[in-house]
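This report refers to the structure that appears directly beneath it.
Here is subunit A:
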Amino acid sequence: MRRAAEWTATGMFAFAVYLLLATFTGSLGLWAPDELIAGAVLAAVTALATGAFLWARGGWRLLQPQRWILFLIYLIGPFLVAMAKANLDVAWRVITGRIRPGIVRFNPGLHTEFGRTLLANSITLTPGTLTVDIDDGSGDFYVHWINVTDESPTPERVCGSFPNWARRIAE
Partner candidate 1 sequence: MNLAPHASILAIAVPLLGGFALPLWAKLHRRLGELWLFLVGAFTAAMVVLLAVQVFTGGIQVYTLGASSPGETLAPGGFPIRIMLVVDGMGAFTALISVLVALVSFLYAWRFLTEDHGKTLALTLGLLLWAGMLGMVLTGDLFNFFVFFEVTSIAACGLIGYRTWEARGVEAAFKTMVMYTVGGLLVLLAIAVLYGEHGALNLAYLSSRIQGSLPDRIALGLLLGGLLMKVGAVPAHMWAPDAYGEAPAQAVILLVANTQASLYGLLRILFTLFGGITDPVVGWLVTGLGTVTLVVAALMAVIQTDLGRLVAYGAVSQIGYMLLGVGVGFTVIRARPEYGLVAMQGGIFHMLNDAAAIGLLFLCVGAVERAAGARDLRGLGGLSHDLKWTAGFFLLGALALAGIPPLNGFASKFMIYESSFRLSPILTALATLASILLLAVFIRAFQGAFLGPRGKPSEPEPFGMVLAMGVLALAVLALGLAPDFFVRHLVAPAAEALWQGRDLYLAAVLGG
Partner candidate 2 sequence: MTVWAVLQVMTLVLIVIGSVLAVWLKDLLAAVLALGGASLLLSLEFYLLQAPDVAIAEAGIGAALTTAIFILAIRKTRRKEEE
Partner candidate 3 sequence: MSVVVRTIARILLPIVFAFGGYVIMHGHLTPGGGFQGGAVVASALALVLVAFGEASLKKYKDLLSALESLGGVAFVVLGLIGIPFTFFANVLAGVGGLFGQSVPPGPNPGYLNTAGTLPLMNWAVGLKVIAGLGSVVVLFGLFGGEDDR
Partner candidate 4 sequence: MRLVTGEGYWSPLAWLAAAAGVLLLAGLLWSRGRRDWKRGTEEELPFLSGEAAPEGARVGGQHLYWGFVEGLRPYVERLRAFHSGFVADYVAWFVVVLAMALLVAMV
C-alpha cells in the first residue's frame, strides 16, 4: 500500500516535470492531448523505474500541500534576501580581502533527510557559510564560516531563522 502510494507520488512528480517541459505544444489549453497521454505513460515508466529510489524515511510529510506553500514563501522571502546579502558580503570580502575563516559545529536539531538537505543548501547559499559535512547520526552540521565570531555558536548565530523554517517545511 505504502509502496503504491510512493510510486503514485513519484509518477505525479515526473508528470509535472514533463508537463512543464511540454508547455505550449497544443490546442487543449496549453497541452495537446497526445502529449498528455505520452506524458502519462512516461510518468508511469519513470515511477516504476525510480520509485524505489525517491523515498527516504519521513518523506511522507512532503506530500502535504501547505508545506509547499510554506516552501514557496520561504524561497521568495527570507531566502532571497539572505542570498542577496550573501552576495554583497562576498563582494565586500573580495574587495577588502578581510576574512577570518574556520569550521564550526552546531546542531540544529533536524532529523529528516529532507530537512537537513534543505537547511544545508540554504546555508551554502547564504552569507558567509558553507556546509562541509553533516554527521549522519547526531545531525551535527559542520559549517565553514568565513568570518568566525564565535567558536562554538548556536544555530541562530550562524544561519538565523533557517532551522525553524526547515523544521516547519520538512518535519
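As a working rule, a residue touches a chain if its C-beta (ideal position, glycine included) is under 8 Å from a C-beta of that chain, and two chains touch if they have at least 3 such contacts; residues count from 1.
Picked so that all candidates are chains of the complex that A comes from, given by their letters.
None of these values were measured; they are calculated from a predicted model.
When the candidates 1, 2, 3 or 4 are screened for touch with subunit A in this complex, the one that qualifies is 3. Looking at the complex, you find that subunit A touches candidate 3 at residues 10, 13-15, 17-18, 21-22, 24-26, 32, 34-35, 38, 42-43, 45-47, 49-50, 53-56, 113-114, 116-117, 120-121, 131, 133-134, 136.
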